[in-house]
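Got a structure here, written out as structure tokens. Questions coming.
In this view, the complex is presented without one of its protein chains, the others remaining in place.
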Amino acid sequence: MALDSSPTPPPAGVLPMISMRGVGKSFGAHRVLQGIDLDVHAGEVVSLIGPSGSGKTTLLRCMNFLEAYDEGEVWIRGALLGYRRTPSGALAPETDRGIAEVRAPVAMVFQQFNLWPHMTVLANVTAPLTLAKGMRPDRARAVAAEALARVGMAAKADAMPGELSGGQQQRVGIARALAIHPEVMLLDEPTSALDPELVDEVLEVIKSLSRDGMTMVMVTHEMSFAAEVSDRVVFMEQGRIVAADTPGRIIRHPEHPRLQAFLRPWFRRSLQGGAQAGAQA
Amino acid sequence: MNAATLAERLHAYLPVLLAGAAHTLMVSAVAILAGFALGAVLLGLSLARGGRGPLPALVAAYVSFFRGTPLLVQLLMMFYLPSAAGLDLPPLAVAMVAMAANSAAFQCEILRAGLSAVPAGQVEAALAFGIAPRQVFRYVQLPQVARAVWPAVVSEAIDVIKNSAIVSVIAVADLARGGRQIVAANFRPLEVYLTVGASYLLMTAAVFAAGSWLARRTGKGRALSARVVNRTAIRS
Partner (left out) sequence: MIDFTLLAELLPVFGQAALRTAALVAAGMAGGLLLGFAMNAMRETGLRPLAALYWAYTTLWRGVPFLVHLFIVYFGLPSVGLRFDPFQAAALTLAVYSGAYFAEIFRACWQRIPRGQVEAARCMGLTRRQVFTHIACPQALRASLPLIANQAILVMKESALASVITYPELTMTAGKVVAEQFVYVEPYLLLALSYWALAVLINRLGGWLRRRAAL
């Protein structure tokens, strides 16, 4: 679908948080995403799963325009992301400021944490508030303290990121995202870079956020966790959405043969136990 | 005149050598500081507008010329070509300009390496949170670049001091020329030039020690605290 066609925006009644229609992306000759149609509604937790190279991370990064999609359209709460419509109806690239405005309600948590190592933990959380939102320093510090407390890192406010474990750093990353009071959080494999024993503390925080009703889109390999916490699971392969449904139908009782193949190693290792593995084998 | 002991002779050399050393340090200081400023400007020009346009190629040509040809050649060209056109420039000024222009090429590349050493993910995160590119540069990239390039800058400073000996060729009264003057008078080249060599060694060792001390002082835990980031944010 070319950029200058005009698919209809979603109905104004219940505006999805994020809306994608016909989204596609290529890196040179390599087609990474094609024909993506996806809606994420307020309060939903959506997990993106699939094999490596399936385009899950690229799809996530299109949601806050860290990747510029080539085809289709992405709306954040009804506002077009990354492009603006010219009088003739075509799409033209949006300015940096325009992009920042549209993606302001979106916050991201990165696989490699991406904390700023030369700033204290507190400074890491206040920087987006004071620099991007122009908040007053004392107010920013209060908001940051609240966010750090929410993830259990209040005691480490004056520590440097280098002094923290991976799990602690990622929790700071989550606090940094929370502090801007986002309406939707994007989590890019939040626990993939962590040692196994540190994974749980981060998953606990994410779980509690979902209980508070935070809208989240998460790329993850933690199948049990995805099944437990998600409202919807989206399975991707080779740049397309192959299946999207409840965790029950995608993870626990997959019907799609490729899904079954993808999940087989997890089934064998999962807590569902021998019976399930025996049935799938 | 038959100067007596080695100690007495060395004592007699001191005034000339100290005056020369002062010139050496002055020329070097100007070259290092101006070179840093110009190098930063060059880097800014070559990165502007995402590396499009003729500027990056021009900067690359500048760097290639000044890093690829001998400093002596650059100095001679800057001294003699203007005089062919009728301009008589003072040797000291030419020396400072030539050395600054030379050092700028090296410092441009040092800064470039330092900038690319800042992980792209950190810049990406900052931009994703809506922090403007200028502020990303000032609060995320610059502090880390400064820390990363320090050893290379100290090394370049030492090179500049050593290179400064070349300006004696266009009659700048630096330390090397001071040595030549003394030798012309007392015909003891080995002793005098060894003393000159020792003096340079002292200077380069001092710069190295100072550089290491400064690195220890500013590197240790002097992090950007929340107060600093927030207070400066208000001003910008």
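A and B are the chain letters, set down in written order, and residue numbers restart from 1 in every chain.
In this section, a residue touches a chain if its C-beta (ideal position, glycine included) is under 8 Å from a C-beta of that chain, and two chains touch if they have at least 3 such contacts.
What you see is a predicted model; the values in this text were computed from it and never measured.
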item: Omitted chain's touching partners, listed by label; value: B
item: From B:L72, B:L89, B:A132 or B:A215, residue that would touch the chain that is not displayed; value: B:L72
item: Candidates B:A22, B:L89, B:L142 or B:V169 - the one touching the absent chain; value: B:V169
item: Touch residues of chain B, complete complex, unshown partner; value: 65, 68-73, 76-77, 80-81, 84, 158, 162-166, 168-169, 176, 179-180, 183, 188-194, 196-197, 200-201, 204-205
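Keep this in mind: only the chains that are shown with their structure count from here on.
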item: Chain centre separation in whole Å, for chain B relative to chain A (CA means); value: 47
item: Chain B-touching residues of chain A, taken from the complex the two chains share; value: 64, 66, 96, 100, 103-104, 107-108, 110, 112, 114-120, 122-123, 126-128, 130-134, 136-137, 140-141, 144, 158, 160, 176, 180
item: Chain B - residues contacting chain A, complex; value: 119, 121-122, 124-126, 128-133, 135, 139-140, 143-144, 147, 221, 223-231, 233-234
